[in-house]
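Pasting a structure below so you can have a look.
Only one protein chain is missing; all other protein chains are in place.
Letters A and B name the chains as they come in the text, with residue numbers starting at 1 for each one.
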Amino acid sequence: MKQRALWSAVLVAALALAGCGSAADSGSSSGGSAGKLVVWDWKSGDASAASYIEKAKADFAKRHPGVTVEFVAQPFEQYYTLLGAAIQSGKGPDVMLFNGGGQIRDRVDALLPLDQYVDEDKQRLAGWDAFTKDGKVYAAPVTLQGHPIYYNKALYQRAGLNPDRPATSWSEFVANCAAITKATGAKCFAQGNKEGIGIQFFMSGLGSGILSPREYDDWVAGKRDWNSPGVKRIFALWKEVNDKGLNNDGANSTAMFNDAFAVFQSSKAAHVIGLMSDIGHWKDFAEFLEAGNVGVMTSPVVNAGTTPSLPYDGGIGYAVAKWTKDPKVAAELVRSLTSAEALKAFHADAGAIASDTTIDVSSAGPAVATIVSEIKDGKPALHVALSSKTVDLMGRLSQQLLSGSITVDKAVEQLAATDQAG
Amino acid sequence: MRPGTGRRAERLAPYVLVAPAVLIIVVLRLWPLLLGVNFSFTGDGALNGTAVGLDNYRDLLDDPLFRTALRNVGLLVLLLPVAVAIPGLLATFIYLRVPGHRLFRSVYFFPAVLSPVIVGAIFNLLLAYDGPLNAVLGGAGIGPVDWLGNPNVAIFAVVGVHVWATFGMALVVFLAGFATLDAALVDAARVDGASLRQTIWHVIVPGLSRTIQFVFVTTMIGLLTSMFGLLYIMTSGGPEGSTYLPEYYIWIQQGQMNRPALASAASTALFVIMLVVGLLQIGLLRRAGRED
Partner (left out) sequence: MSRVRLGRWLIAAPMTILAAATIYPLLFTANVAMKTRREYILDRFSLASTLHWENLTTAWNSAGMARYILNSLIVVTCSVVLLLLIGSMAGFALGRVRFRGSSALFLVCLAALFIPFQVIMVPLARIMADGGLIDTYPGLILAYVAQFLPFTVFLMTSYYRAVPAEIIDAARIDGNTLYGVYRRIMLPIGTPALLSVGILNALFCWNDVLISLLMMPSADHRTLMVGVTSLRGQYSDDIPTFAAGVLIAAVPVLVTYLFLQRQIADGVTAGATKG
């Protein structure tokens, strides 16, 4: 019977050996070889991104026929964990997708500056700032992401309001909401703050109507005075809106993705501060409310002397890892991934505002046309300028503000401390 | 075979039997653990790779979120007996063949095979502020409870769902444990007219002491290391950070804040806590077992 135990020990050893053997010929996907590029993202697996990937691949194959490209779609929730592990061990993909803002800025040590490769695209594409740190560009934008205020024109009509003339001042806006609620029972805002995301949308969606243009620009540039009356007004208004019953019930236990959007889609709320790309946007809403009923407005003027504008930044973009064997080829792949043909497909199928603003969007409905027309005067969103840590803290404090367990003064005090430390 | 070699082989036999297990555990668990702990003494970001001593651990203790996570660990340990008693009792009743025991045995495992993502999504709907549970409570005249939005309630809601979703696994372990129980003792107790409670307390619990010990320890590990899916879907650590557990904290620091070394420190802390609590449990349960 000794044989059996020995046999099992041998089996384990054999397994390990077989592993070594087969590992030699299986082309490992981490750290591609010279003739192969590995791309990590969380999009390429989606059916709606299929034609985008195909177009980009075709464009790249034309210029580099000898190089194979492997797309590896990772589940989003583990994406940055896996990327972190790859960065730590210095073995990972050659090209990778990033969200703009904190996620890429925190990781530029592992990335290759792309300025010399993407110069030609700088004019054609918008949204570079979200992928820039210390004056260097680390990724080329694929989509633009921002926070227009969407409204339900059918509800406006039923309340006897002119659906083509949304409110321009906050008092008018609140009065309209009261009329809508009275006539239809719908709430003013669909709000979801379970993930602490509601405050980000709120701050950026209404910020340009609260902060003066100068304070707004200073904020984005990093000069932030959390104790200014304007900033405090953002958080006071956040609380006030909820206290006055303008939000759907249980905002703190409603997920922005996708319960709050569902509230708007099912006409239970008249407004939602949504997104421009991916989800919670014109395409999503038009599917439920008819394209003609989806209105887009900029922030009402809350404080006099403000000029409301569309808040937007680069949404997602492809970057190149420092460890890639041939940086030029990898950068070329990034260029293919942001080529006009590919982005056109992405816009049409995945429902995104592509970074290439020359793409014709007229077939996608009036809401998109409004959004694209506002891009020219748009400004970066307020929350995107903050560090991941500050945004995270802000999420928790915003929940406390809604539940009444903290005051606005105390909240901005904590935020100021974290913002300065980070 | 000469008797001498036979005896030597016999002496070596237990070592041969444990060798594969110990080898794998040392090379692929303890060695990486050592490297991981070592990593927790280095810095993040600009300090990447440099030794920073205990700085990460100091950061942890200064972080109110990590303290909340630790407090929640304490709460989970207090709730542990309930999480063990439920499958234990159910397994006992199935063993004693209550009417329908075959059906129960089959279906109690169902939630365990579903992804936590789906389970979380279902309970998100059931526990929503305007969801069915509050509708039922409202019918009984009890005001709506914001199950996932109230910081004092949310952690209980999530733990409740976790226990509900996983009790099937502990049940299977208990059912296997009953195989070592002497059925004659149970029958004798019943013949002697012992009540159900007496039978459980004086015959079944002592007879299953090792299984109970095992379920205690693994249930604790389950509560502390496999609730990420539910937390991610049901509360995202909120509201107000009230449902943070070390596991979620580690994920945030590693993936979202790009602080892998701090995450390493947090997981080392989690390891030490689980080790201490686990060994204490085993010690306590063993002593209780002996007293019986």
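We take it that contacts are C-beta pairs under 8 Å (C-beta built on N, C-alpha and C of every residue); 3 or more make two chains touch, one makes a residue touch a chain.
Model, not experiment: these values are computed from the prediction.
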Where the missing chain makes contact, among the chains that are shown: A, B
Omitted-chain contact residue, chosen from A:D106, A:E215, A:D249 or A:D278: A:D278
Which residue of A:V174, A:A262 or A:A340 touches the chain not shown here: A:A262
Residue of B:A69, B:A83, B:V119 or B:A157 touching the missing chain in the full complex: B:V119
Touch list for chain B against the chain that is not drawn: 6, 9-11, 13-15, 17-18, 20-22, 24-33, 35-37, 39-40, 90, 93, 95, 98-100, 103-115, 117-119, 121-122, 125, 132, 164, 168-169, 172-173, 175-184, 196, 210-211, 213-214, 217-218, 221, 224-225, 246-247, 250-251, 254, 260, 263-264, 267-268, 270-271, 274-275, 278-279, 282
Contacts of chain A with the absent chain, listed as residue ranges: 1-2, 4-5, 8, 11-12, 15-16, 18-20, 22-24, 26-30, 38, 42-43, 45-47, 70-76, 78, 81-82, 85, 88-89, 91, 257-258, 262, 265-266, 278-280, 284, 287-288
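The rule we apply is simple: only the chains that are shown with their structure count from here on.
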Between chain B and chain A, distance of the C-alpha-averaged centres to the nearest whole Å: 35
Residues of chain A touching chain B in the complex: 2, 5-6, 8-9, 12, 77-81, 84-85, 88, 103, 106-107, 109, 194-196, 249-255, 259, 388-389, 392, 395-396, 399-400, 403, 405
Of chain B, residues touching chain A in the complex: 9, 13, 16-17, 19-20, 24, 45, 48, 124, 127-130, 146-151, 232, 235-236, 238-241, 251-252, 254-258, 260
